[in-house]
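Only one protein chain is missing; all other protein chains are in place.
Think of it as A and B in the order they're written, each chain with its own count starting at 1.
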Amino acid sequence: MSRSRLFFGLLALALILSLGWAFSGNQMPPADFTFVNNSEIKGVDPAKVNGSPEGNIVRALFEGLTRWHPETLEPIPGIAERWEISDDGLVYTFHLREDAKWSDGSLVTAGDMVYSLRRFLGPRTIAEYAYLGWCIKNARRYSLASSSLKVGDLVEVEANLPVDAINTLRGELVHGKLVEIEELGNDEKAFVVEHDGKQTRYLAADDADAIKQEPPADSRWCRQVLLDFREVGIEEIDSRTLRITLESPTAYFLKLVGYYPFAPVQQRCVEKYGSPGWTKQENIVSNGAFTLGFRRIRDRIRLIKSDTYWNRENVRLNIVDALAIEARTTAVNLYMTDEVDWIISVPTPSLKVMLKADPPRNDLKPAPFLGVYYYMLNTTRKPLDDLRVRRALSLALDREEITSILLAAGEVPALSLVPPGITGYQAQETEVHDTQAKNVARAQELLAEAGFPKGQGFPRLDILYNTDEAHQSIAELIRKQWQRELGISIKTRSEEWAACQSSQQQMRYNVARRAWIGDYTDPNTFLDMFVTGGDQNNTGWGNPDYDRLIREAALETDPQKRMRLFEEAERLLMEELPIVPIYFYVSKNMVKPYVRGFYNNLQDVHPLSNIWIDRESKSNEFTNPGIGKPANNKLELAKEQP
Amino acid sequence: MIAMSLRRLGWMVLTLWVVFTISFFLMRAVPNGPLSSERNLSPEIERLMAKRFNLDKTPFEQYRMELGNILSGDLGHSFRLNDFTVAEVIEQGLPISLSLGSLALAFALTLGLIAGVTSAVFRGTRWDTGFMLLATTGIALPNFVIAGICILVFVFFFSWFPAAGWGSWQHMVLPAFCLGLPYAASISRISRTSMLDVLSEDYIRTARAKGVGPTRVVMVHALRSALLPVVSYLGPAVAGILTGSLVIERVFAIPGLGTHFVEAAIQGDYTLAMGMVLLYTVLLYSMNWLVDLSYAFLNPRISAHS
């Protein structure tokens, strides 16, 4: 009897103790500004990440040579306080400001910049965005490592490191001239390099292999053979001056160096802790408006105002929380209960209702930006290799139905790849007729010509999209549109993001959803994707004329002519339709009315350093209910017209 | 009891090895390996990355290496959550899952036992039907529906609790309720059945005949024996609560382990998935071991071998 009593006593005690422990979670001080940053970020290493949730964080932690103006997105001085551009537009000389400091108090030097850019371009870094830096002289060849080398090039040979060395360290460098490349088959090569009048034969081996095995006679192991970095147009003049020489005049270069992948990282920190260790909150040294305070997976990233940032007087937020929340409804719930101040994308069903609110809400203003939603067609597969089929699919699409009924936040039907809004550029639209009926009739004709009268015999293609409510309803609607107009039977298939990406890269799909948001305000960011074999061109389509036009545009110095070349390229793309554009994005930010310094802009980019809270308006709001938003979080039962 | 514990330990090690082997080869069959990123990689870099993750070795070699690593206690780096090691992921998530889980369990036990015992004692009455209906809703609706409705009612209609997040006890109440509800349902049904069994046993009748009050009969004599099946249910339930909380974690934005458990499998995050599977096995075995211990403790007549 006492035995069981003891047992239940113990059980109860254990439960109470664990509950007490559970409830005693240390409370963090509340943040000044909290926003929902959608999915969990991949990391905070500027060189290594891409994607907009990552961008929001990295932009707050690091600052490049320039920054973007929060409203116009024009480049304004960052750690470089001024710069000179040579008359031919090829040489940029940046002068770093005296008070640009790392969060450990040391100065940000031109040497740091050179180190960071080299690291960004270096092949072992595997920077997602390295290709953006290829406008710098020889950067492309440096980045592509041995595959771009020719006999006669000046090269640097990197020696191997001990296996347990920090992974961000470089081996000792030998600079020399490449005398001979021996093809050893199986993608392996040997390099003969002349150095100090001596010729040495180098074989690439990974560090571990190099330790374990002796190299073949008369050869030496090396980690990699690269173009000599001194050949690349990045040069430290003195500790405050940096000179960058470009491959060709690049109109958007100043903007580009303000983009987060080009931000500096501190060599000492990176090489001390290795990657990704250096990005841990206890190790990281950054130079932006904020420092990393706390990070918990799928919970939050806490940013603390930096007290070494040169422009700290103008940063008004002290603590910012970025929440990683994948469920869209949860984000809306948090906003409605005043737990967060900004949500990046409001899910469509809620958005539609709120846009119809009367009086109109003052915390929701969708605005167009440089983003396009499109379907890729796998042109290596039957029957999508047939231009008539691709055109039929595009024509039969009722984009209006998608944008005006399904999405209904002001999205614009897309007939071209490049969204409107780029000054001086006229987007080239794919051919459509004036009414949808004519489009459909033509589509049916084309499909019949291709051998599928009434859509009969058409294979059961599937539309691949990454798992998400919005993509699912679009895919289903398009499936029905194609079925209705063309009589073909289509299926939909969803995959989780990473799986979907790899299916697309390996071209294991028929029709696949894609979207692209401009990295900078120029048609090139959209059009250079579709050069033959391009990283983002997973359609199997390629056209030498197209490649030539993009190449010529890159070299063209006259901005007008340059735009004409891009237009010609896009016309070609829209004639051959390896992709079917569907609609242009609008931003769907919902921001509390007391948040200031938040602007709609062309890239939907909102630097946290410019945002501040109007405390007066915030406290007013709670004493004055009824302005703009509900005073409490009771249900707003909006009545919607069917 | 020590012999039993040792035998258990032996079985656990063997099971861990089997689970490891099954999971290892299952994961290698997933088409999307860890190398799928947003860009096409040049073959040179792809080789480099493959090397970094030992993917260039034969499966058997990989198996040997990974087994070695795990034996030395190194679960490796997560493939997808690049900045974290598997140990760090578990370290961050486990306390949260544990505290949420214990609250959910406490709730499930309280509600389940009350409902089960009451409906057994008042068998065939309206109380019985009512409690059992209530308890059964927990296993009649998917938990995302229950969670959605709870949020609507308790967050927006009554404004009692925060909508989502983690940090204070208020944040835990709703998720723990939603997480515990299906288990409360199971517990109530198990305790009802065993209570009914016990109530028809002779010694209860004897006790009743001797004039022991009805409350005392139920609470002291019957409940103790009726609890045994509930206790044995707790083992798998705890492991399930800790790892099966994905839906609740998503809806309430809680950074627990349940999400990793499923996402690692979907995303082909070999190392993290392996870590989670092994963690699950260890948890399950420890829980079952605790259950066996409490069995032996509660009822010395039952031999420890069962």
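In this section, a residue touches a chain if its C-beta (ideal position, glycine included) is under 8 Å from a C-beta of that chain, and two chains touch if they have at least 3 such contacts.
Throughout what follows, contacts and distances are computed from a predicted model.
A chain of the complex is left out here; the name its UniProt entry carries, from "Oligopeptide transport system permease protein OppC", "Protein translocase subunit SecD", "Glucose-1-phosphate adenylyltransferase" or "3-isopropylmalate dehydratase large subunit", is "Oligopeptide transport system permease protein OppC". Across the entire complex, the residue among A:491, A:561 or A:615 in touch with the chain not shown is A:491.
Although one chain is not drawn, the whole complex shows that of A:137, A:255 or A:479 it is A:479 that touches it.
Residues of chain B that touch the chain left out of the display are 11, 14-15, 18-19, 22-23, 26-27, 29-32, 129, 132-133, 136-137, 139-142, 144-145, 148-149, 152, 155-156, 189, 193, 196-197, 200, 236, 243-244, 246-247, 261-262, 265-266, 268, 273, 276-277, 280-281, 284-285. One chain is missing from the display, and on chain A it is touched by residues 328-329, 332-333, 336, 347, 349-350, 353-354, 382, 401, 405-406, 451-452, 454-460, 464, 467, 469, 472-473, 476-477, 479-480, 483-484, 487, 489, 491-496, 499, 503, 508-509, 633, 635-638, 640, 642.
Just so it is clear, only the chains that are shown with their structure count from here on.
Contact residues on chain B toward chain A in their complex (touch as defined above): 31-33, 35-45, 48-49, 51, 80-84, 89, 92-93, 98-100, 102-103, 105-106, 109, 148, 151-152, 155-157, 159, 162-169, 172, 224, 249-253, 255, 259-260, 263, 266-268, 294, 297-298, 300. The touching residues of chain A, counted against chain B in their complex, run 3-4, 7, 11, 15, 18-19, 21-23, 25, 27-28, 40, 42-44, 48, 50-51, 123-124, 126, 128, 144-147, 187, 206, 276, 279-280, 296-299, 323, 325-327, 329-330, 333-334, 336-337, 339, 496, 498-499, 501-503, 505, 535-536, 538, 632-635.
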